[in-house]
Each structure stands twice: as structure tokens, then as C-alpha cells.
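Every protein chain except one is present and positioned as in the full complex.
Then we have subunit A:
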Amino acid sequence: MAMSKRQRAKVFRGVQYGVLIVAIVLLAVFADWGKIQHAFLDFEVAAKLFPNIIVVALKNTIIYSALGFAFGLALGLVLALMKLSSVGPYRWIATAYIEFFRGVPALLVFIAFAYGVPTAFQLRFDTYSTVMLALGIVAGAYMAETIRAGIQAVPKGQIEAARSLGMSASRTMITVVIPQAFRIILPPLTNELIMLTKDSSLIYVIGLAASERELTQFGRQAMNEYRGMTPIVIAGFLYLIITLPLGYLSRHLERRTGGKKVSVV
């Protein structure tokens, strides 16, 4: 019997739903839920994590991310302006910096920063400063390219209008170009913040005291202590508490700015 195209599509979809249901049923019947729960979400263990996983770990993750973002943003702005400069050496330095720090793994930078910099330069930072610098140095390289794209996306007429009113080039940049550029790049910058929040998990390599632990390190420590994945699972959910709203915010901002695309290399 010949089926029409529409009927064939219907049957095919039915089969797919069928397979899915069978898989779920098999999983429900044969999986040892007790064991799985014990491994991944042991409520007794979970209860012991609170409140420290919030008041220490989550708090530190947020602080580290915010510090790194703030420093990265400032650095990225300077690098973007250098890259757009008419002075050759500024451009070369900015390009070299950006290519280098975008190209090497963040983890290597953190290790170098934690162990190399203090010995080489006889500098001692407290943990918060170290984290801010380490995260910001890497994030700045990414943000520089985003900010540069935003600055270049500001219409030329805006600059001409400002100059024709007697504003100097730098005054025009500060008063007109940068405020408009940041409106344009708000959505991609929010994404950078999400990435940075996740990258903050890597700073465990610099060695953190108990009160300085962030979510990942806190989870790993608790995992050793209590055996089982529960602390890691909880930590994962707490990351989502930060990143999901940011993702929503980013999409919302993108809609509001009319979905204007900025080419971000």
C-alpha cells in the first residue's frame, strides 16, 4: 500500500516518539534509582553543604567574576582604543596581547600568574587581587575585540556631528562614541560575563584558603569529604542560578536593541 508523503511523515514521527517512550520506561524500570540518587543527589550530604556553599562558595564565585569582569572591561577598553589608534606601536602591542591571551588556555595563564609572577617580579597580591588580575587579563583580550567592534559600529555621522560642534577627538570618543558603543555591545558583553563566571572555576590552581573557595573548588573539597557527586551537582545548579538569568538578560537586551548584529571576531 502506498502512503502519501504526509502519512509517511506521520508514521515516522510516531516511531520516534515510541522509541523515546521505550527508552524512558526502560530507564525508569531498570535503573537503580537509589544508587543514582546516592551518587548524585544525596539529600543528607546536600544539607551539610548549606549554608557554606551559599555564603562562602557562591558569594566568592560572584565576587571573583565581578572583579574579573570589571578589570577585564577596563583593560579591554584600553586595548580596543589602542587597536584603533593611529599610533602604530599601540596597535601592534594590542594585537599581540589579544592574539596571545585568546590563543593560550586560561588555565595556563592562571598557573603562570599564581606562581611565575610573584617570584619573577617580587610582587605579592592577596587572593582577591590575584583573581581579579588573572581573570581580567584573559577576559580583557576577548572583550577588547567586542568593544572594538562596537566602537566601529557607531555611525560615522555621530562623530562628524560631535567634531563639528568643536569637540576634540578624545572628547568625542568619551562623550559620544563609547556610550553608544556600549549600548550596541551590551548583549555580547553579557555573554562574556557568563563565560567569565564559568572560567572563574579555574582559579583553584592559584591555591585558595577555605574562606576563599569558589563553587567548583568548594564542591571538589566536599566531594572528597563526603564521597559522591552531590556537592558537584549542587555547585552546578548554583552556577545555573547565576548564568541563566544573565543569558535571559542578554537575549532580552538583544531584542530591545532590535537584534542588531555586531560582528564579533
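By definition in this document, a residue touches a chain if its C-beta (ideal position, glycine included) is under 8 Å from a C-beta of that chain, and two chains touch if they have at least 3 such contacts; residues count from 1.
Heads up, the rule we're going with is that contacts and distances are computed from a predicted model.
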Candidate names "Cytochrome bd ubiquinol oxidase subunit II", "Alpha-D-ribose 1-methylphosphonate 5-phosphate C-P lyase", "Probable septum site-determining protein MinC" or "Peptide ABC transporter ATP-binding protein"; UniProt protein name, chain not shown: "Peptide ABC transporter ATP-binding protein"
Which residue of A:N52, A:Q152 or A:Q180 touches the chain not shown here: A:Q180
Options A:Q37, A:S129 or A:Q158, residue touching the unrepresented chain: A:Q158
Interface residues of subunit A (partner: the chain not displayed): 155, 157-158, 160-168, 171, 175-176, 179-180, 183
